[in-house]
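The structure appears below as structure tokens.
Apart from one protein chain that is not included, each protein chain of the complex appears where it belongs.
First chain written, first letter: the chains are A, B and C, and each begins at residue 1.
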Amino acid sequence: MENKISVGILGATGSVGQKFIELLTNHPWFEITELGASDRSAGKKYSEATNWNMSTPLDERIGSLIVKKCNPNFESKIIFSGMDASVAGEIEENFAKEGYFVISNARNHRFDKDVPLIIPEANHDHLPLIKKQNWKGAIITNPNCSTIGLVLALKPLADSFGLEKVNVVTMQAISGGGYPGIPSMDMLDNVVPFIGGEEAKMESEPLKILGDYHDNEIINAKIKLSAQCNRVHVLDGHLECVQVSLKTKTTLEEVKSAFSNFTSLPQELNLPSAPKNPILYFEEDQYPQPRIHRNLGNGMSVSVGRLREDSLFDFKFVVLSHNTIRGAAGGTILIAELLKAQNYLDGIL
Amino acid sequence: MENKISVGILGATGSVGQKFIELLTNHPWFEITELGASDRSAGKKYSEATNWNMSTPLDERIGSLIVKKCNPNFESKIIFSGMDASVAGEIEENFAKEGYFVISNARNHRFDKDVPLIIPEANHDHLPLIKKQNWKGAIITNPNCSTIGLVLALKPLADSFGLEKVNVVTMQAISGGGYPGIPSMDMLDNVVPFIGGEEAKMESEPLKILGDYHDNEIINAKIKLSAQCNRVHVLDGHLECVQVSLKTKTTLEEVKSAFSNFTSLPQELNLPSAPKNPILYFEEDQYPQPRIHRNLGNGMSVSVGRLREDSLFDFKFVVLSHNTIRGAAGGTILIAELLKAQNYLDGIL
Amino acid sequence: MENKISVGILGATGSVGQKFIELLTNHPWFEITELGASDRSAGKKYSEATNWNMSTPLDERIGSLIVKKCNPNFESKIIFSGMDASVAGEIEENFAKEGYFVISNARNHRFDKDVPLIIPEANHDHLPLIKKQNWKGAIITNPNCSTIGLVLALKPLADSFGLEKVNVVTMQAISGGGYPGIPSMDMLDNVVPFIGGEEAKMESEPLKILGDYHDNEIINAKIKLSAQCNRVHVLDGHLECVQVSLKTKTTLEEVKSAFSNFTSLPQELNLPSAPKNPILYFEEDQYPQPRIHRNLGNGMSVSVGRLREDSLFDFKFVVLSHNTIRGAAGGTILIAELLKAQNYLDGIL
Partner (left out) sequence: MENKISVGILGATGSVGQKFIELLTNHPWFEITELGASDRSAGKKYSEATNWNMSTPLDERIGSLIVKKCNPNFESKIIFSGMDASVAGEIEENFAKEGYFVISNARNHRFDKDVPLIIPEANHDHLPLIKKQNWKGAIITNPNCSTIGLVLALKPLADSFGLEKVNVVTMQAISGGGYPGIPSMDMLDNVVPFIGGEEAKMESEPLKILGDYHDNEIINAKIKLSAQCNRVHVLDGHLECVQVSLKTKTTLEEVKSAFSNFTSLPQELNLPSAPKNPILYFEEDQYPQPRIHRNLGNGMSVSVGRLREDSLFDFKFVVLSHNTIRGAAGGTILIAELLKAQNYLDGIL
């Protein structure tokens, strides 16, 4: 314990905050020592301030921590932010100004010119962008949940063949809407073909993530992207039907190899949350499926299947990723591990 | 009653057969007088031979009919076929040879050169094709459930602007798999991104339906089509995310008008099962939804919404149709009504 | 239309209010002419003030009504109240004082000594109690949704054999929690074994309803009652496992007859919303089921099945009733029809 790095969590009582706590509870490198939430929760024991609804029990030590206000007076220098976008923007900036490393799941700073938008396996080379930030600390952001699964699956194709066009239709899990989120009367025996703001995120974030880092700047990728987003009656796990046109024409077997053999820096560095296989490729017609495959690689692997040639694009396939692990808290933790492994945190610890 | 036309139903104990019975129970023109099913059911009272699971109670008179074998010795000359494809092909042909008009929901004869594949609002002009059949009777087929919703929505666009490319991703209801169909353990908290044979049907049937009838022949439409089919946890109602490229460039408002103003021969003829509006257009972002809108127009209207411009195609939108009513039994009954109204049945009654 | 009785609805934008509107839209006797809701909604067109989520479309005329505040200045003298209990108590009283007949689905006045708590088939003889009210108008209440199904099934047993003990465990639908109600994350793949306040209602309301009206007073029935309430993942339809000990020992066949032959004043009067059979008895082991049977009798029949002898009580059986129709709006409308048919409304119309 004594050697672990203290970390704080902002927005600790919400869905993402709870997931951060669940995933960090026995983390080999990080130790949760401070929890921040709204003024309403501040001052209470965490176990009393939150309506814990993870399926593993709340750790007793963490449950007994007293919730703080989200002011930049935390002792831990590493801050995970699971705050709602309505408040995250300013608070995260306050922390960064005061020297904290804020790794955020909120959307507010994702498109700031000097803030990297990171999927460790896809664009770890964008991290140096933080040097451009003129805060004592830094903000690093995690993309939207539906973006992450998509971009992880696209990355090996972008690397090997180049991407020209991407078309995606999602079937997203209800946990993506947070808690309480979507009423049960809206989801039972139903699909909701709309998720506010989601399509815009999916059509813009991948361009930054798959962009080139050059001269301390991100040059967006030139890909034509279209997204349609649906909410389906699944607890966790976003399923996406993807079609791609590639720059270099290739065979189905080569695409399959690109998926199966994909590995990246987090695997090389053996980061604690890095799955052995960022992409798991399935041959079975009916796979991947949310309930069966979302937890593979502890929820950090992306499952790909049903690869076939397409008459309008080059290929079509199905992508599944766990939206609250790889797509939110787990992805953010992996960024923190990468920062640590690459010595970005040396100065502040 | 005395003036109603007697009809028989083949495959009466299955899902589609039950739906035929439910929809025909108080039909103004047709009267169910004979029910055919497998040898195992033949000889029993229908109420005992079937495991009725419609949500309206089984009509007593119909429940007391004695189930017959599927041999072409029925008294009714109009036969609805809800048989499984494993047996439908030959049996339907036997009936047609003996002078029956078989209106079928089975896939077996859909691509026979002389068998029309009909959606009354879309290609009623293909009906004369039956004259080419060299049976005493005739076979007319109803398309696959996921095809019907798609093509109804495409029809006004094809008419007004011409179709070049169509991309569709479906989220299909479990009732499409029949009964018992998909195990509950496969659907709870899940999506299955595969439906055997479905994509091939969706990529071929629309070309015949939207084709031109010319010189007693159907010339397939020249549209590039791609389909991806998923099973979601919804009882009834197939939702489809559609993208189209049109031959004539147009505005979103004109597309909207094309949807809203669409009407066709069944409406003009005021057929009993024809919905007032074959297409209902929704402005609300979150509509249409299966549970809320599937029963509109007694399950015969197709709901369209979320129309917007697309970066890869010209437009994208969402289509919803009731798969067991418009997409199966109801659609087939509408064909029968059209045949009657257009005097095709005069000779045999 | 000119001969219909004008009615107003309080709480018109909520779940119960919407159901009132759906059920009254083509009512043969009543015509909705005024809608009341919170100050926030008042002044808006109803179609804009509400988030309509019934599965039949909102009637255009009603959608265009301007929502009023819930002040007792309505022109209609018959008022249906679907208000939330947090505000219903005082507002309903205000209307009653000003001469309105308020038929309420809210719980606030259910146990007032001079307010009848009515299930028309069970205790229509309690209606004269309103004469005791010293308002110009009157308040009549409808019981809780889970109570109604139970008491309808108990009534013939109480009449024929007398009730000593009743034990009930419910599996209640999510629509009972109103909209937005229970989050989907709480219901998917889950049961919640608790519904706030529900068990207390089920253990007290039946005693008043099954009580004797005597000397202008209700003498509660002497029945020992225990209730356990659970929320299950069903849209509509409360299922209840009931055990009873009877005063007069009897046979299973006689109990079955009591269920099957039950009929009451609303059937005799042929009230528009009265189902032909208040109780439908099922012999099939696996019936009744919410999805299949909840709509029988237009949602006004209660389904009973699985009757068998019990080792701890005399008999056990299963009861199903539609919680938002028979258990709320439909039950309330039936009370209004009864009031009309029995001439209670003569003075105020």
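As a convention for this text, a residue touches a chain if its C-beta (ideal position, glycine included) is under 8 Å from a C-beta of that chain, and two chains touch if they have at least 3 such contacts.
Worth saying up front: this structure is predicted, and the values here are computed from it rather than measured.
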Per the touch definition above, residue among C:G8, C:P206 or C:P288 touching the missing chain: C:P288
Contact residue for the chain not shown (choose from A:N53, A:N220 or A:T248): A:N53
Full-complex contact with the absent chain, from B:V102, B:I182 or B:I279: B:I182
Touching residue (missing chain; options B:K19, B:K77, B:H126 or B:H233): B:H233
Residue numbers in chain B that touch the chain omitted from display: 53, 174-175, 179-189, 233-235
Residue numbers in chain C that touch the chain omitted from display: 165, 167, 169, 171, 186, 188-194, 196, 203, 224-226, 228, 230, 232-235, 239, 241, 243, 285-292, 305-306, 310-313, 316, 318
In chain A, positions touching the absent partner: 53, 55-57, 188-189, 235, 291-293, 295-296
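Note that only the chains that are shown with their structure count from here on.
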Whole-Å gap separating chain A and chain C, where each centre is the average of the chain's CA atoms: 48
Distance between chain centroids, defined by C-alpha means - chain B, chain C (Å): 39
Interface hub residues of chain A, defined as touching at least two other chains: 186, 188-189, 233-235
